[in-house]
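A protein chain is absent from this complex, but the other protein chains hold their places.
For chain A:
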Amino acid sequence: MPPAAAFERRVLRSAAEHHYLRVRLELPDGGARPSVAQFKQLVVSALRELHGEVGAALPVDVLTYEEKTLSAILRVVSSGLVKLWSALTLLGFYQNRRCAFRVLQVKPCISISSCVIWQQ
């Protein structure tokens, strides 16, 4: 049985302007990996499918992207966090290949010192 994950949560009172998500794209078939531009386009198209043009206009930035592991850190305005997270959850296909987004971490600020920290 895997050990219980250590979990620590500190809540920050003032609302942060941006939220940062660490995500990983899973492409089970060993095909070509998307570049950073294609990755961003995938995120925007997921938003467009679920939330329309208004969702696609949400300011989302890809701060870091590793093509080898297909993991990235996304930044989004705090009011759009729910839209982005739900759109990533419901995305199923990339260029007709099955895929899935795994959201690993969500933080209101990028630095470790003064924000919500989830330790896994």
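Please note the rule applied: a residue touches a chain if its C-beta (ideal position, glycine included) is under 8 Å from a C-beta of that chain, and two chains touch if they have at least 3 such contacts; residues count from 1.
Going forward, contacts and distances are computed from a predicted model.
The complex appears with one chain absent; UniProt names that chain "Ribonuclease P/MRP protein subunit POP5" among the candidates "Isobutyryl-CoA dehydrogenase, mitochondrial", "AP complex subunit beta", "Pescadillo homolog" or "Ribonuclease P/MRP protein subunit POP5". One chain is missing from the display, and on chain A it is touched by residues 47-55, 86.
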